[in-house]
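Dropping a structure here in structure tokens format, bear with me for questions.
Every protein chain except one is present and positioned as in the full complex.
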Amino acid sequence: MNKKLIYLILGVVYLVIIIYGLNAVYNVEATLRPKEAPAVKPENKIAIAHTEIFGKLERPQVIFYHNKHSEALKQEGCKTCHPADEFDRLGFDFPKKVVKKDEKTVMNAYHDQCIDCHKKKSSENKKAGPVVCADCHKEKDKSIVVQYPIFEFNFEYHDKHVKKLKEKIGKDDCSLCHHTYDIEEEDEALALVYEKGTEESCYYCHELGKKRGPELTAITRVAAKKGLSIRKASHQQCLNCHLKYQEEYLKKGKKEACPTECSKCHTGKYKTVAELEKVPRPARDQKEKPFINIKDAKLKGVTFDHKYHETASKTCRSCHHETLKSCKECHDLTGKPEGNGINVARAYHDVFSEHSCEGCHNKKKSEKDCFGCHRNIPIMDIESVGSKKEACAICHSGEIKGPLSRPPLSVAKLDPEKVKKEVTVKVLEKEFEPSKFPHLKIIEKLVKISNDSKLANYFHKDIQTLCEGCHHRSPAAAEAKKDTPPNCRNCHSIAYDPEKLNKTRLLSAYHRQCLGCHEKMSLEKGRKCADCHKVKKGGPTEITHIKNENVVKQNKSRILQVWRPD
Amino acid sequence: MDRRTFLKIIGSGIASAATGNLLTPGRTLAKEGPSAKELYGILVDTTRCIGCRRCEKACAEVNGLPIPDISEKANESVLKTMRKTSPTQYTITNLYKTEKGSFYVPRRCMHCNQPGCVAACLVKAMRKRPLGHVTWDLNCIGCRLCMISCPFDIPKFEYNKAIPRIQKCNLCFGRYNKGLVPGCVEVCPTEALMYGTRRNILEEGKRRIAQNPDKYIEHIYGEYEVGGTSHLYLSSVPFEQIGFRKDLGTVAYPEYSTGFLYAVPFIFVLWPIAMLGINRATKKSKEDEGHHEEKGKH
Amino acid sequence: MEELFTYYDMFATKGDEYLIIIAVLVLMIVFWKFLYMKPY
Partner (left out) sequence: MAGEKLETVDIVEEKAEGPSIKSFGNFIDFLKKELKPKGNIATPFNIISLPIMLLGYVFIVLRLAYGLGKPVTNLTQEFPWGLWIGFDVVTGVAFAGGGYVLCFIVYVLRAEKYHPIIRATVLNAFLAYLFYAGAIVLDIGRWWNIYNPMVGNSFGVNAVMFLVAWHFFLYMLAALIEFSPTIAEWLGMRRVRKILGALTLGAVIFGITLSTLHQSGLGALMMMAKSKIHPLWYTNFIPILYFVSSIFAGLSLTIFEGSISHKVFGPQIDEEHHKSYDDIVVGLARICALTMFGYFFLKAILLVHEHAVPYLDSTMGFWYLFEVIGFVLVPCFMFVSGAQQKNLSTIKFAAVLTIVGIILNRLNYTFIAYNWYVPLSERYWPAPMELVITASIILSEVWAFRWMVNRMPVLRKPPAWAIEKEH
């Protein structure tokens, strides 16, 4: 009897599991999707995780509220938490002292310094922070990501600082921030020196991760030994100064003058080149228009408008990638070790480098105004065979020029016979009215764009250059009629040939040329069918002619459509 | 093009081999071999498709299916939803928004080189035609194993018909017999769809990748997937972002059922022998043999 | 470039399988004995 009962219970249990299981299994898809971590905006919080030391964390990371602490410890000042060196300059790391970077020591260092202080406060029965694990290591903070946007000390800031400091101390003294490290000097205390005209970006020496040339590496190695990463160095440099003046100002009862809070500098807002164009660039007695002429180089020299390019870029580093020396000091005709074996030709012409002329110009060419045409034009690369060699002469003129700019192009001189005002395209005329192609208007637009940009204006030497944007692949040299570029139809056949797939047929040649350009130039007009095609009244509704008979028979036949068509 | 030339091109590799000889001697070798029976296919360049859905309309016309409305207004609303091919749509275009911009992806039967559906069909209603078209026939019994066996879920069944059919793209087999390219290719305004021998379209695809390495990812979907397909896809984002499965592997699907199919003859031969043997062996002794023999037949 | 080929040993699991087999054989003896044990 009770055996029956057992079976009954067992059966019920199985039944329950089956139902529950089926339910779970049918909803499994919901669990397949991963959940993304909540991104919080860092208002002066600091996430303490040190995964580089601990790897996978046993307890959740700690979210540290810096403001609270700095408020609470106003009187005691920063030194209570941060170490200070012999010149009484604060090093902004925490905990004060970490003998060696292994899990145990780092953990203890943190725990000691935090908890001791908290304990002390509470013993002095002041408002004190937590002392229990879970109060700092909060489960809810587990997946929070606190990331400060990098701060960009652009020319505007630089200019401000120069002016402000000048009126403070009467003369401009770059040594307040800038310094170089004398690698020969034995005594480290004296090694840090300042000499006029050697001011450079902090990054050169303090960006530890980056690979450097021989002489800089020696210096960066020292910086690395002191753990002066760009992050630490700049915090030390800026904050020490800021805090000093901060105190003064506050004594004077002014509102705060210079930022000391994380979120004041790390705003995540960046100025564009255009916005910074007016700002004067730091003068370091650089030439305005140097004439670059390499000794016994094959090509003629190039006049380089350094002043213009200064305003065209955000930092010096975007060209002077290693030091503020001129290119040829490291890159010569054959390439020498300090130039990392890169010869001067490549230094200027490497299309894939951010620091070379070509590289930067190519980036410009792929901006929306230019890319419409330039998407089809092979990049001007000395390695590439495709590029037109006569283009070299545009830069390599060999004469020391005055203002580097051409007279603006104009459509005035164009012969209206040769250059049609409007072209009507008749492919697809069965379905649509022939579409009107505003040929001249387009040229005018292109001319305008070309004239507005200094770069374009300089390189597009005549209006024919612009024609090649659409009338591409026309071998100018071999053409009988020079100034009449070929029609599309001359190369692109109407028929579709499955044997020659790289030959675009006319229909798609038109669409890809027009649409491609309009898309790349992100023009709103001319992206929709109706912008070019007007549907023909009474035109055929069918766009194909021949059918697959037997399939049609299957699909259309009466008896197969029995009772319930979908 | 006119019919004769096209037939010439298709009919025998000789024509193409000749041109191959003249233009690029390097290609002669490649041209040899079974070029007379060479698979045809379509190269789909997802970076070129502009989502005009003309291929869908053409397909519907060519195969006598309900004609879709491809006016711009209709397209906007239609392309919002992710669609699958259906009994009334052999080809559909979907819009995928990725971090490299949004891409239109036309999908239809991939026409595998070794189709699972063909291997699965017990009446050869699904057939792989000599030049690659995978077509369906009326002697189908509707077991729907082809749908199970298709890695791309392409064959669609008309559940709501008393006399249903399997519906799928047939690479315009009828038009091909007339020497024409598939309807979708004929009307494609940007040559996002390109029809040709599989070798040629593969070459073309590789050419494009080689010439604009920053535009395309270095992978042609369908070159090796499920043993190679006649539809090849180019993309500028990883294929899983535009609705393709990357876990299908490169083994032709029929391969998976070989294990069983090869075993059948052996079992048929060995089992009976073994049975008879055992049956003999388990006989008791001589005298009461007959008795057992009889008893065995109850 | 998109996906790099990585080598993996197709028969990596064989070792474990053999271990299981051994376990099976051992267990089978026990099982057999158990199966034909006299009812207690």
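Points worth noting:
Order as written gives the chain letters A, B and C; numbering starts at 1 within each chain.
Quick note on the criterion: a residue touches a chain if its C-beta (ideal position, glycine included) is under 8 Å from a C-beta of that chain, and two chains touch if they have at least 3 such contacts.
Everything numeric here is computed off the predicted structure, so don't read it as measured data.
The chain not shown here makes contact, within the complete complex, with A, B, C. Taking the complete complex into account, residues 3-4, 7, 10-11, 14, 17-18, 21-22, 24-32, 563-564 of chain A touch the chain not shown.
Mapped onto chain C, the footprint of the missing chain covers residues 13, 16-17, 20-21, 23-24, 27-28, 31, 34-37, 39-40. In the full complex, chain B touches the hidden chain at residues 84, 86, 116, 118-125, 139-145, 147-149, 151, 153, 156-164, 245, 247-249, 253-254, 256-257, 259-261, 263-264, 267-268, 271-272, 275-276, 278-279, 282-283, 291-292, 294-298.
Keep in mind that, in the parts below, only the chains that are shown with their structure count from here on.
Look at where the CA atoms of chain B average out and do the same for chain C: the two points lie 39 Å apart. The part of chain A that touches chain B in the complex is made up of residues 428, 495-499, 501-502, 504-505, 507-508, 511-512, 515, 528-530, 541-544, 546-556, 559-566.
Of all residues in chain B, those touching chain A in their complex are 1, 6, 9, 16, 19, 40, 43, 48, 50, 52, 54, 57-58, 61-65, 67, 72, 87-88, 138, 158, 160-163, 165, 170, 172-175, 178, 180-181, 183, 185-191, 194-197, 200-201, 203-204, 207.
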